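In this view, the complex is presented without one of its protein chains, the others remaining in place.
Then we have subunit A:
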Amino acid sequence: MTATATPARRLLRNPAGAFGLALTVLLVGAGLLAPLAAPHDPAAVGFDRLYAPPSWASPLGTDELGRDQLSRILYGLRASVLIGVAAVLMAAAVAVPLGLAAGYYRRVVDPVVSRLNDAVMAFPFLVLAVGLAAILGPSPVNAAVAIGVSQVPNILRVMRGEALRLSGEQFVDAAVAGGAGDAAVLFRHILPNAANALLVQVTVGIPAAIIAEAMLSFLGLGVQPPTPSLGVMLSSAQSTFAQAPWLAVFPGVALVLLTLGFNLLGDGLRDALDPKGAQR
């Protein structure tokens, strides 16, 4: 019953995980390479082709200003991925040290950090993000900050739990007995062993952040028109849905596929990194 398969191979062997990985790589890649991949300038207005249905020239049609929909979706993916990933990384940068400290210094730090965390958690994720974005004012950076803050509690909770569990392990006792200071214990012995759980939590957090970004942009609190973003496109497609349904359908499908990819990847990672999965 030896674990011969590495986590990477186990991920690829799991059909859902492999599909999630492929979808994520494809869509994130397309978004990041938008300047090269887009067939047209996303801002190029063409009054001779307003509301053009899908055609060879514009495979996904054009919008109310005659702009190429495919190009705008590619740039929109780029905005969504960048804001989503930035938000989660910001959240991790705050949540990991706090969670680590809370889980290790159970008497002093934990009560303060955990109660604050509970208070933040009492607000639903999206309500908190919308509220913060409204206070900070509409801009892509503020949207990322607002989403990041609302993501902190989830990551913090996972980090604290892992730190709590690992600080009871014998190898931590052994490190302390070997003269290791708190920094060495926290960053050399506890944090690397919590990496798997954190990686999973981050991968699951990204699609939530992407949805939140789309929603903020939809409400006019995130990316501002004319800059393309999936949320902005969905928002402006509302009024013309009856005449030009492709303006709502294609950005919607892109958003669904992107979050689906990250979610499947997150689930696949969780299974692949679970040491008990090695025997399956």
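Just so we're on the same page, contacts are C-beta pairs under 8 Å (C-beta built on N, C-alpha and C of every residue); 3 or more make two chains touch, one makes a residue touch a chain; residues count from 1.
As a working rule, contacts and distances are computed from a predicted model.
The complex appears with one chain absent; UniProt names that chain "ABC transporter ATP-binding protein" among the candidates "Sarcosine oxidase subunit alpha", "Fumarate reductase iron-sulfur subunit", "ABC transporter ATP-binding protein" or "Cytochrome c1". Here the missing chain is touched by one residue of A:112, A:127, A:174 or A:253, and it is A:174. Among A:10, A:78, A:157 or A:189, only A:189 touches the chain left out of the display.
Although one chain is not shown, part of subunit A still touches it, namely residues 1-2, 4, 169-171, 173-182, 184, 188-189, 192-193, 195, 279-280.
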